[in-house]
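Sending over a structure as structure tokens; questions will come in a sec.
A protein chain is absent from this complex, but the other protein chains hold their places.
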Amino acid sequence: MAALIYTLCALTCATCAWLLLRGHRRTRFRLLFWAGLCFAMLTVSNALVVADRIFLPDVSLATWRLATTLMALGLLLYGLIWEGE
Amino acid sequence: MSQAEDSGGEAIADDVRRFILTSIPSVPFMEAMLIFKALPGQPVPTRSVAERLYVGERQAAALVEQLRQARIVEAAGGGAHRYAPDAALAAMLDRLALAYVHNLIGVTRLIHSRTERMAQQFADAFKFRKDR
Partner (left out) sequence: MNEMLIGAIAAASIAAGLFFFRFWRTTRDRFFLLFALSFWIEGVNRVVLYELAGLDDDAPVYFLIRLLAYGLILVAVIDKNRGPRRRE
């Protein structure tokens, strides 16, 4: 159940990442680039939860997951703060 | 005189608003576009643009290049360009020019509005189909 939900979350993030990066390709608006990267990394973060639970039960990927999430949010904030034009 | 927050004149149509936020990066860009638009089909040298806008030639050249990449003008040889948007773009630019006349404050506010611009760009990316 947990794995299913986290997979769904990963898919949602992947969809957002795809839409944003596609938007960046079309328009060159840089905010979309950073936001797209953010959601791509959030996809990885959610996927790592599933991997942590199922494939690597004896090792905890918690720190990696958290670091990935933090970096993702950092990229998003960078784009929101700097890219305005 | 209307004290509406959004405008000092007529309201700006949604699609014109969207066009401004996604395609008009600055007021000089707008003014340069209007210069070319006033002389459709005629080659306009960059030097003229610089004089009319009271800017340096390099800045004028940069604006003309932006207009060219936006397919609003095309090269006409000899350092000049002419107004040459396709039909759909021309129609939108006509409406934009009208809005600029009837609501200068509203249009320039939109051009300068960083937050609205970013919001529009972000939201637009999530539309599956481009025409929505």
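To keep things simple, chains are lettered A and B as they appear, and every chain counts its residues starting from 1.
In the analysis below, a residue touches a chain if its C-beta (ideal position, glycine included) is under 8 Å from a C-beta of that chain, and two chains touch if they have at least 3 such contacts.
Bear in mind the structure is a predicted one, so any value in this text is a computation, not a measurement.
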| task | Give me the visible chains that the unshown chain touches, in label order. | result | A, B
| Touch residues of subunit B, complete complex, unshown partner | 14, 113, 115-116, 118-120, 122-123, 126-129, 132
| remark: Where subunit A meets the left-out chain, the residues are 1-2, 5-6, 8-9, 12-13, 15-16, 19, 49, 52-53, 60, 62-63, 66-67, 69-70, 73-74, 76-77, 80
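The rule is simple: only the chains that are shown with their structure count from here on.
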| Per the centroid of Cα atoms for each chain, what is the distance between subunit A and subunit B, given in Å? | 35
| said: Under the stated contact criterion, what part of subunit A meets subunit B in this complex? | reply: 16, 19-20, 22-24, 26-27, 29, 31-32, 35, 80, 83-85
| note | In the complex, the residues of subunit B that touch subunit A are 22, 25, 114, 117-118, 121-122, 124-126, 128, 130
